[in-house]
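One protein chain is absent from this view; the other protein chains keep their places.
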Amino acid sequence: MKHLISAGDLGRDDALLILDTAEELARVSERSIKKLPTLRGRTVVNLFFEDSTRTRISFEAAAKRLSADVINFSAKGSSVSKGESLKDTALTLEAMGADAVVIRHSASGAPHRLATWVRGSVVNAGDGTHEHPTQALLDAFSMRRRMGRLEGLKVAVVGDVLHSRVARSNVLLLSTLGAEVTLVAPPTLLPVAVENWPCQVSYDLDAVLPKSDVVMMLRVQLERQNAAFFPSAREYSRRYGLDRQRFAKLHDDAIVMHPGPMNRGMEISAEVADSPRSTIVEQVGNGVTVRMAVLYLLLGGAIGGEVK
Amino acid sequence: MIIRNARILGGDPVDLRIDNGLIAEIGPGLGGETVFDADGLLALPGLVDLHTHLREPGREDAETVETGTQAAARGGYTAVHAMANTSPVADTAGVVEQVWRLGQEYGHCDVQPVGAVTSGLEGRQLAELGAMADSAARVRVFSDDGKCVSDAVLMRRALEYVKAFDGVVAQHAQEPRLTEGAQLNEGEVSGRLGLAGWPAVAEEAIIARDCLLAAHVGSRLHVCHVSTAGSVEIIRWAKSKGWDVTAEVTPHHLLLTDACAESSPVGPYNPIYKVNPPLRTAEDVRALREALADGTIDCVATDHAPHPVEDKETEWAAAAMGMIGLETALSAVQEAMVETGLLDWAAVADRMSCRPARIGRLSGHGQPLRVGSAANVTLYDPSVRAPVDPGAMVSKSRNTPYEGMTLPGRVVATFLRGRPTVLEGKVV
């Protein structure tokens, strides 16, 4: 594995190796000394063109726990905001000797482009409305920990699928790992040709909930209302929000997930978000662990010319 | 002067005697000084492009009239229509005359300026269409290409107004609201790649409206770069009504699909494939090829759109739209239409020379290769096949979508009114 750009690039064995590695590394987070010397001398650059403090901090903690040197490069106030191109930024990072570049960008496909300009590994930390593979990995990891399995697990992904990189990555990864995904959204928020994705599709949340083991709520941006994707926040919430009444339709072992940040009261009610069957807080901790696993597997062995 | 052993439209080798820029005599074994021994090469009438972006004035970093017409000559073209979206916009007699004069000055091929339909391409007020028609440039084709004349009233008026001087409005059919932020054909690939979809209906709705408008006011309509199967159906229907609607298709829409954005020799999300209108599906390609074969689509136009490297070496969304095409057009058409048995060389000459000249009301071009015609001749070797080499192109830009592909054919020589503009594949 050279890069992690799309969850679709991961075969079943690759994905399981990441999850199993994360399972071992989770124990490191439990001990008093949380640091490992493994990536000493490696340089990880966090290249963030979009504000995402949570994702950046998660990658930063993961890299630091593996003793990598971390350089945070955020687009604001840097040469990027002065009009420097992605390519020139890439060449700058290359000159700094970055072994891995973790990139968050508003343009779908930016990590693919970056990978053609740098020698190091590229990790996609979210590109436009395309993918967010480490989020999908941490979601799968959280599900497996809570539910004990992924094979045959029924997962409903609810909300703005059209603009969601989390949904895309989750559909690809979970289907690879044998889970059965159902996307639930109003028709305006589903991509064209979604019927060809490896999942089911429904417009009716109430019909899907009783059959689901996991319900993953996606963030819905209020701006979508202005582009007529739905009439109003109130109507969206009534039809697709997870409130107490809907929560009661889930079977007793089912769990609720959300990649964050949440719009409480919009796609999820506060009492659902804070319930013991919500994994929302542990998803954050699992994020560090899974990202450690990814960085270890990308950088923990020979890179390029280092192989004898 | 004599061109020897040329196979006109693939027929038996003959010699062509050229006097004063005209074909004076055709036959075997003519006496006289040999200019060029074609040695059995295919002879086509000099190609005519209805849709070229020469970028001058304003974006001389991407292309100039000089380099663009060199590229045209090297692609076998003897005339190109220079689109109006320059800076300043070609919306006055002054600008179109400037472009026309530059074409005359360099002489690699004839440059026929296209005038803007609306001032500044802003879609608010008609440009001075009559002044451009009456200028030295004799503008007959008007287009806001790059932008759609989306206002129905304005479009109706433009269609009506140009009747006074036998002009034609060449519409860039793109409903603007349906394509806000659009990046790639809306379909399976755009959904997977998370690129904002560019629906076929945005093109088809405008074409349908414009056909109806043209019929209503009894005017001529030309549809630029048709890209969808649905557009083909609408144009076929309009023609069946006897309406004066013509259409063009680009070589890239005949050869490439939106799948290129996902996997290609140059990697996924490579904006070398970003173009307006977007590359569509294999089904659309099939329909476009059939339409070009049966005449529903009248001609091939390159939409040669040069961009400097920095406008393409970016993330997809930030990249400029467009691809160069003059130097590869004939090869692409051979690959898409001739190798597939859909067109013979006579039909290629019709779609790439005769019909575009007629649509553009361009005299002295698009004439069959016979005695008395202008000696605009393209000598082509269809038997070779080679990898496309962007480095070997003479266009100032390198944004060809065919890098990493092999294409058939090679333009060996081009003659403009008997004067060689290209010999042995090199610009003279």
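As written, the chains take the letters A and B, and residue 1 is the first residue of each chain.
Here, a residue touches a chain if its C-beta (ideal position, glycine included) is under 8 Å from a C-beta of that chain, and two chains touch if they have at least 3 such contacts.
By definition in this document, contacts and distances are computed from a predicted model.
Here one chain is missing from view; checked against "Formate dehydrogenase subunit alpha", "ATP-binding cassette domain-containing protein", "Bifunctional protein PyrR" or "Transglutaminase", UniProt names that protein "Bifunctional protein PyrR".
The absent chain, not drawn in this view, touches the displayed chains A throughout the complex.
The residue touching the chain not shown here, chosen from A:17, A:262 or A:284, is A:17. Listed by residue number, the positions of chain A touching the unshown chain are 17, 20-21, 24-25, 27, 31, 33, 35-38, 66, 296-303, 306-308.
To be clear about the criterion, only the chains that are shown with their structure count from here on.
Distance between chain centres (mean CA atoms), chain A to chain B: 45 Å. Across the interface of their complex, chain B is touched by residues 85-87, 105-110, 112-113, 116, 127-131, 165, 168, 191-194, 196-197 of chain A. Against chain A, in their complex, chain B makes its touches with residues 183, 186-188, 190-197, 199, 267-270, 310, 313-318.
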